[in-house]
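Heads up, this is only part of the complex; the chains shown haven't been moved.
By letter and in written order, the chains are A and B; residue numbering begins at 1 in each of them.
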Amino acid sequence: MSITVAVIGAAGRMGSTVCQAVEQAEGLELVARLDVGDTIDVEHLGGAQVAVDFTVPGVTEANVHALVDAGCDVVVGTTGWTEAAYERVREHLARPEAAGRSVLIAPNFALSAVLAMSLAARAARFFESAEVIELHHPDKVDAPSGTAVATARGIAAARAQAGLAPVPDATQTDLHGARGAVIDGIHVHAVRLRGLTAHEEVVLGNPGEQLTIRTDSFDRSSFMPGVILAVRQVGWLEGLTVGLDAVMEM
Amino acid sequence: MSITVAVIGAAGRMGSTVCQAVEQAEGLELVARLDVGDTIDVEHLGGAQVAVDFTVPGVTEANVHALVDAGCDVVVGTTGWTEAAYERVREHLARPEAAGRSVLIAPNFALSAVLAMSLAARAARFFESAEVIELHHPDKVDAPSGTAVATARGIAAARAQAGLAPVPDATQTDLHGARGAVIDGIHVHAVRLRGLTAHEEVVLGNPGEQLTIRTDSFDRSSFMPGVILAVRQVGWLEGLTVGLDAVMEM
């Protein structure tokens, strides 16, 4: 018995890659491709049990509500969600007519990136020092990356919970700002280099030893194993889940 | 209230470093230093609650039994233990007069090395490919390192449990053996380079993405945070525990 899947935003760059990935995945069957102009209802969804939304911030929330109403579990890769929007989805899912439906919204589907963040937080409490270096292509407009900020926050929270002192740093002179950004006490550095895509390195240090956790995303295909995993697992979740971690059971 | 500590093998390279580390650690008090020729009994242990044994394979088992008899919890860094010797310690600890005593034997106290192994096993099931590269000083007589073999076995076990297919490898021609050792289906490479101490890199790959976990031990001091952690936690364990993982609660 395959899981039947609909892709919303099927004509976009990510959406079309998702369609390919679903078609190639064992145990999944692509039954509908919807894009701008298509109505999201039972008729157009072709009996899909799971819908994957890779559209745009302006429509993704309405899509999710409509997909739940049509009886789908939903996996969302579109960005731009706010806490208020999450809350509205939670309320929508709490209604009796949505019983058994689940929605998974993930800002990042790259397994190695999600794992790096999770492993770094796990390891952080055992180390005196921790810093984050993210490296991206030079066309990126913001620094540091959202993933790097989230990674630093996760490390800082783990350190705080373990009662660690601030990271040691004797720097007295840094006229040009070489020590980078400081996010919750953790230094974060952003490299921009032609040829790169999306990379992150977490370095953790103790007297005489270092632990390095590095993730490299070389292209868009790196998101597909995470999307496929989410499609397979979303049916086991309940209500709203944010972040891929939940289905990675870590 | 400090934890009182005795060091057995206190005159050796590791033992003397342990003495220093205990003296500097907050909440620990060094109350006895024993070495060759010293009797291990209540009198000479100076009221130690925990004893740390860094001696030699020929005497460590007898030391552990004597230390348990003297009422100590024991942390052991000496190598050369066999499964039969573990069993004899288990039986010794199961006797009514040893009630409440615990023994922790760890082949490796470097937190980053133990973590790398544990994190690699955790991440392995999400990746199609996995290989291990270990790098050591050129005076090491065996290859690959015991840690690399253990890491490969941990990865292989995690893959098997997740039902993964063998790692992909189209190699048809490898006249000189460049693909390295194969341990439980995982390729392991050993580099020997002047200037290095003990290092290990685990590389995990999926289409379009890579996760790298690397550990560097630069010198003997890298074992001390693990020893101190073990001294602090051994009292919470029961019976015999093998491996530092247990006290890292991961």
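Quick notes on this structure:
Note that contacts are C-beta pairs under 8 Å (C-beta built on N, C-alpha and C of every residue); 3 or more make two chains touch, one makes a residue touch a chain.
Worth saying up front: this structure is predicted, and the values here are computed from it rather than measured.
The full homomeric assembly consists of 4 copies of the same chain, 2 of which are present in the displayed coordinates.
We adopt the following convention: only the chains that are shown with their structure count from here on.
By the touch criterion stated above, subunit A contacts subunit B in their complex at residues 110-113, 115-116, 119, 122-123, 126-127, 204, 206-225, 229, 248, 250.
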